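Only one protein chain is missing; all other protein chains are in place.
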Amino acid sequence: MSNWLSVQNLSVDFMVGGGLAPAVLRALRSVSIDIEKGTVFGIVGESGCGKSTLARVLSGLTAPTDGQVLLDGKPLGMDRDKAQRRRIQMVFQDPGSSLNPAMSVCRMLSQLLSFHQIVPRDQIEARCRALMAQVNMPVDALDKKPGSLSGGQRQRIAIARALALEPEILIADEPTAALDVSVQASVLNLLSDLIRDLGMTMIFISHDMAVVRRVCDRMAVMYLGQIVETGPTGAVFEDPRHPYTNALMAAVPRLVPRAAGDYQMLKSEQPSPLARIEGCTFRGRCPKAGPVCATLAPVLDGGAHRVSCHFPRAGTNPVTEGSSHGH
Amino acid sequence: MTDQSGFTAPTEAPAVRAPRKRLPGKARFGLAIIGLYFLAGIFGPMLLPFDPDAANILQRLRPPSAQHWLGTDQLGRDFLARLLYAIRIDLPVAFLAAFFPMLIGTALGAVAGFFGRIPDIVVSRSADIVQAFPVYVFLLVLVFALGSGATSFILAATVIAWVGYARLVRGEVMRLREMEFVAAARVSGLPPLRILATHVLPNALPQTLIYFMSDIVMMVLVLSSLSFLGVGIQPPTAEWGRMIAEGQPFLRSQWILSVAPGLMLMVFGIALSLVADGLDEWSRK
Partner (left out) sequence: MTRILEIADLRVDLSRAERRVSPVGPVDLWLDAGECLGIVGESGSGKSLTLKAILDLLPDGLTRGTGTQKIAQGGRLVPTDPRSLRGAKISMISQEPAAALDPLMRIGDLIGEIVRHHSGCSWAEARLRAVDLLRRVGVPDPETRARFWPHELSGGLKQRVVISMALACQSDMLLCDEPTTALDVTIQAQIVDLLRDLQVNDGLGLIFVTHDLALIRQIADRICIMYAGLIVETGPSSEIFSNPQHPYTRALLAALPDIEQSEGRLVPIEGTPPAPTAFPQGCRFGPRCPRASDVCRQTAPALLATEDAQDVKVACHHTGDVT
């Protein structure tokens, strides 16, 4: 597996509370991901699992406490130069606040085009129009300010802003969470088409499992700052190994109702990310937790489809249960 | 009109506002009154055949007549001419005394709010020091030290009034700094000062301008108060505050000498407040 974009042992701690006894919020706990060029990598998890923090580290908005991000084998830190910044762009969750309300679409795009000298000055306007066409927006939207655009239109403009820099990697942080179903479909289609046509790599962050299944080639499931399961999207959905993945999938409402008793509902709620938990972070909610889970943290293990659990669900494919028997 | 609570001006503003809205009626009404003041200030003294500073002891304290529409003052000067001429002093001086603090305060507040850390500590502590003194006492001391007159008043006002703008803008900038469009600008590689100037400040501007409006009212009142106390604009130049003070001894016989400049002040203050209020509503729509 090529590791074009490689996240290695990334940890992010935030100090919260301040004062004499600041608490440490462990947003990311040693996360490693390898992403192949030209693929879509999905990251799913519930609020507070660290998926947005991961996006912010990748896009250079948040400094990692430990670990590094490698692109083409070269480290990508916070102090990126102009050319490095251009390579990774991001589409944010809330189209209400991700566009400057005081700036017209045209000014916003031209500022970026001229700052990065993407096209000669006299071609900026033509490029702006081309970008509008790329995101299926009428050209007259260029003169508008975000206030007069609908949510779906704003998200298209936000995508155009990212595309303006011709990035190699597009990070989409819950790009459709604020949109209606009918609009979500058009934005998802647009993103898929762009990835296919432009050969971009996309990191797609979402809490919506159904959307991830449609869009992503590979995926990772996060819980409390850690990856608990990762693999090809089809494999993870059809054969979820981690009890959390299993519960997450089961909890998603479906159009074709499942038979009753098909899954176990998760007890209680996610512990606070401030809590210090010995052993497996999921054990408090896990139906399978045993004594070993309280003392020993499981390690993400396996081949292409890896899982971090002492008692992974026996899958249709053999899985190396190195962590549960190795000690 | 304006009070000290102006220093903690509202920081709540909508993230998104719809473009092209009509200014509320009250703002347009206020603007019309201010327009009248401008016209009166520019053309009034030109049309009246009197030198506002020319004393004529023989004509002193005359009641309103066909020649002197509002009568004459204690030195026999045409009162209407002085009243209108004062517009040329009060308005520009108050405007500048609010404008320079706005420039400086906005710049300092923006830097403090956007960069945090040391710039923020420096600006916030300096603001605390300025605010530790009672405004009028501080102002009086400064004007005494710098000498009377319009220039020293503007200087003294700048030293003190930047604090209000700095606090307001700092708060706005800190709020805007966390918005996703600022994060997007950072991801796209724009340098921090450019982000501050093109993405953050334009969104803090409406609130600042509203504060500026009410600050002008404040400055007209402060200037008049200082002149009333004798340390602002020096005689014989016409100035409303000074005129109120000078008319005081004749309050019983010639009340108009104190009341008219007072009314001029009051109406101007109300007009500006209406504009500020209307702008505020307008920017929130």
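We just call them A and B in the order they show up, numbering each chain from 1.
Just so it is clear, a contact is a pair of C-beta atoms (placed from the backbone, for glycine too) under 8 Å apart; a residue touches a chain by one contact, two chains touch by 3 or more.
Please read all numbers here as calculations on a predicted model, not as lab measurements.
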{"item": "For the chain not depicted, the shown chains it touches", "value": "A"}
{"item": "Given A:52, A:184 or A:281, the one touching the chain that is not displayed", "value": "A:184"}
{"item": "Option from A:266, A:280 or A:307 whose C-beta touches the chain left out", "value": "A:266"}
{"item": "Omitted-chain contact residue, chosen from A:37, A:144, A:214 or A:288", "value": "A:214"}
{"item": "Absent-chain contact - pick from A:54, A:165, A:247 or A:293", "value": "A:247"}
{"item": "Touch residues of chain A, complete complex, unshown partner", "value": "46-47, 150, 152, 180-186, 188-189, 207-211, 213-214, 233-234, 237, 247-257, 265-266, 268-270"}
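One rule holds for everything that comes next: only the chains that are shown with their structure count from here on.
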{"item": "Averaged-CA centre spacing for the pair chain B and chain A, given as whole angstrom", "value": "51"}
{"item": "Contact set on chain A toward chain B in their complex", "value": "56, 59-61, 80-82, 85-86, 88-90, 92-94, 96-103, 111-112, 115-116, 144-148, 158, 161, 165"}
{"item": "Chain A-facing residues of chain B, complex", "value": "15-19, 179-181, 183-190, 194, 198-199, 202-203, 205"}
